[in-house]
Every structure is written in C-alpha cells, then in structure tokens.
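And now, chain A:
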Amino acid sequence: MKTILRTLAVLALFAGANPATAADRTIRLASTTSTENSGLFSHLLPAFEARTGIRIHVIAVGTGQAIRLAKRGDADVLLVHHKPSEERFVREGFGVRRHDVMYNDFVLIGPAGDPAGIRGGKDVTAAFRKIANAKATFVSRGDDSGTHKKERGLWRAAQVDIKAVGSRWYRETGSGMGAALNTASGLSAYVLSDRATWIAFRNKGALDLLVEGDKRLFNQYGVILVNPRKHPHVKAKDGNAFIAWLTSADGQKTIAAFKVKGLQLFFPNAK
Partner candidate 1 sequence: MSTLNSILPLRLEHVSYAVRGRTLIDAIGTTFQAGARTIILGPNGAGKSLLLRLCHGLLTPTDGRVVWGGPFAKEARKRQAMVFQRPVMLRRTAAANIDYALALRGFSGNDRKTRLSEALRNTGLSELANQPARVLSGGEQQRLALARAWSLEPEVLFLDEPTANLDPAASRAVERIIGAIHASGTKIIMTTHDLGQARRLADEVLFLHGGRLVERSPAETFFEKPRTDTADAFMRGELYW
Partner candidate 2 sequence: MTVVANAFGEALRLLISFDAELMSIVALSLQVSLGALLIAAVIGLPFGAALALYEFPGRRSITVFLNALMGLPPVVVGLFVYLALSRAGPFGFLELLFTPTAMVIAQTILITPIIAALTRQLVEDLWREYGEQLRSLGSGAGRAIPTLLWDARYALVTVLLAGLGRAMAEVGAVMIVGGNIAGFTRVMTTSIALETSKGNLSLALGLGIVLMLLALIVNAAAHLVRETATRQLG
C-alpha cells in the first residue's frame, strides 16, 4: 500500500513538474481581480523580476478572499484596496505593516439611456439614491471585495437599506469585476467599477461612465507582508524586497508609467 501511495505521489509530482519552479526565487502575491484585469501586473512584475531575479506568482481573487488566503498563510504578500480591512489584518497580527502604494478611483457605470438620470452628477450618494428610487437595475459584485465593500458603504451613506430591497433590481452576482461588468452590459444595468478595470474592459456594449470625481470614490491600495511570526514559512526577505521596491522611487515611477489607451490608471502615493 505504501509503495502504491508513493508511486502515485511521484506520478503526480512528475505530471505537475515545471522546470521553472525548482531553482527560481518566487514569492506569492495575493491580490485582487480588478488589479489583475487592468493589466498592471503584466507591466509591473517583469520590471521587478529583471531587477532582482525574484519571480512573483499572483493569485488574483476578490479582496475578501485575498485577505483570507493571506491569513491562512497561502501567500507571502498582500496587495488589496480596502484600508479598514487591511488595518484590521495588521491589527490582528496577520500582517507586519501596511504601506500605501497607489490610488485610483471608482466610477459609476450605467446604461447609455440612464433611466435613473444620474449622468454628470458630482455627488455619488445622490446618484445611488436616484437609482434606488427609480428601482433601476444595479449589478453588485456581492463577493466581499474592496469594490463590494466600497459599494455597500456608499449605499449606507445614501441611507438606502440595500439588504431590504430584495433582488428585483439589485442583483448580486458574487463575481469578479470583469464578470460583473459583463453582466451589467448584458442587463443594461448600473454598476460600480474601479476605473482601471473599466478602461481596460473590452465588452462595454451600451454602457457609459456616468458619475466620477466624488471624493468618496477615492480608492487606495495598500501592500502588507504576511507576518512570518504567524507563518514561519513566509518568504520575508524576498517579500520585503518587493514591498521596498514597490514603494521606492523606481517602483512608483513604473506604476505611474502604466497606461491603457493613453490613460494612466494608477497613481503612486507611497510615503
């Protein structure tokens, strides 16, 4: 029996063998789908690897899931965009220290026809209230992500009890930003998105950017090393190298240089 198990394990390892893994220095970064979908990592990480020889494996999931992943020790570094959750992560001892990295903003997207009449508005909570009153279809990510948490916060600020409205016009898809945008496009619905994903998104259909610029739509990204005292296997040295570079002048410049369709998507603001 033991020989059988051992043979099977060898077979599995062989089947999964990848020459690249053995010798390289790699660290695991838990981040969000919106960051991944924008294309930032394809631009940012090769620069870091060229400089340091450290390869970064990105696991892109929703913010909530990324944080849980990091709590379990399945990642070395965490890069998400929900400050309260990040600070709690550090407070509870799962992370060493939180660093500001960059920011962008959220934008309110909706059907070109705009049945709730919010286009051009400067007050995002007023826009949310109009959508609720018009019972216009709204797609929520519903996945405990940074975007989702931001959205819930805005409903609260608009004094709409979003939990009580039922699902006739408020649709929780439980999915990433791209999938939610696809759904919104298909339903001609309103949806809150981060600007980066929106600009890079290729299936806009009849959706338009309707509301932007409100200070409450500010979206801050933070990076944290998973605490090696809680998880001794964490690659602290290489993880810190990444964080150091990200917040250094060189890393910040690389972030600023990332453009999609000529537009800068992320604005560095490390201290």
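Note that a residue touches a chain if its C-beta (ideal position, glycine included) is under 8 Å from a C-beta of that chain, and two chains touch if they have at least 3 such contacts; residues count from 1.
Selection criteria: all candidates are chains of the complex that A comes from, given by their letters.
Here the structure is a predicted model, which is why all the values come from computation and not from measurement.
Trainee: Looking at this complex, which candidate touches chain A: 1 or 2?
Mentor: Only one option touches chain A, namely 2.
Trainee: What does chain A use to touch candidate 2 in their complex?
Mentor: Chain A reaches candidate 2 through residues 8, 11-18, 20-21, 28, 33, 37, 41-42, 57-60, 71-74, 175-179, 181-182, 185, 200-204, 231, 233.
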